[in-house]
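Structure first, then comments.
With one protein chain withheld, the remaining protein chains of the complex are depicted in position.
Up next is subunit A:
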Amino acid sequence: MWSYAFRRVLMTIPTLLLVITVCYLMLHATPGGPFDSERKISAAVMANLQAKYHLDLPLWQQYLYYLKSLLQGDLGASFRYADWSVNDLVANALPISALIGGTALLLSVVIGIVLGTIAALRQNSLIDYFVMLIGNLGSAFPSFVIGPVLILVFAIWLAWLPAGGWNDYQVHYMVLPIALLTFINVSTIGRVMRGSLIEVMNSNFIRTAKAKGLPMRTIVMRHALKPALMPVISVVGPIAISTITGAVVTESVFSLPGLGKLIINGASNRDYTLVLGLVVLVTVVAVLINLLVDLCYALLDPKIRY
């Protein structure tokens, strides 16, 4: 276990380095420097600016400086928002995205497992059809179609909830975004849980448990749930990442001032350092989540090693 964990942790380093390097090089390959502007800057000021941001050094030294500041947790200055560092912008936006994404992830794991379990135990019941319907809808209707429909129904026709925006962590502004992300995730988790529990319930050791007369509740709780949860754990990683990236769409549908909105604004303003900083940040989070999921998986299932 420990040697696996050690190797798995080591694996994250080349991944992170690859992403950072490729993004950094792409950034440098694009024409135009950060201080190209309409206004003439005097040569002395320009030289000072370049020296401050190490732009006078060869590329590989600039890159090393960038890595060093990344290690110190500094994502650099924003190109477009004067006087703002990327860290400041992230500090404002991150809690919003984390709150919505985290809540949605937690809700969808719980709801998905519960619905999937009921659907598997009562096949062809109403709940079973409901789970399959959600699974179907989730695979065909992208979030940027479901989102506007939710707004149309709950904000415009029924007028129960605000159509979007953000007001200092008031709960009713969070309901629709969280509902949308949860719906998308439940469609996957519910389907996987249903499928894997049906498979487990048909296996020999469950038949033995039934044969020796255990009550259904004990069979499911003590014997069936644990192996059935394994495939669910393996999709939680990809789902967590799609929740993070899905936040880009969700936040744009509901105009929330989170990380997703920030990256879209950065992209349309061509704020290179902001977009690069956000990509690096989110990649680190995604890689860590994957690491955590893999380690959990290895802890629960001794067969998984490589």
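Convention: contacts are C-beta pairs under 8 Å (C-beta built on N, C-alpha and C of every residue); 3 or more make two chains touch, one makes a residue touch a chain; residues count from 1.
To be clear about the criterion, contacts and distances are computed from a predicted model.
Note on the omitted subunit: UniProt lists it as "Oligopeptide transport system permease protein OppC", one of the names in "Cell shape-determining protein MreC", "Oligopeptide transport system permease protein OppC", "Copper-exporting P-type ATPase" or "Rubredoxin". Note on the undisplayed chain: of the listed residues A:Phe141, A:Phe154 or A:Tyr297, the one touching it is A:Phe141. Summary of contacts with the chain left out: across A:Ile113, A:Met174, A:Leu256 or A:Val282, the touching residue is A:Val282.
Among the residues A:Ala5, A:Val19, A:Ile111 or A:Leu161, only A:Val19 touches the chain that is left out of the figure.
Residue-level contact of subunit A with the missing chain is found at 11-12, 14-15, 18-19, 23, 26-27, 29-30, 139-142, 144-145, 148-149, 151-152, 156, 238, 241, 244-245, 248-249, 252-253, 263-264, 266-268, 270, 272, 275-276, 278-279, 282-283, 286-287, 290.
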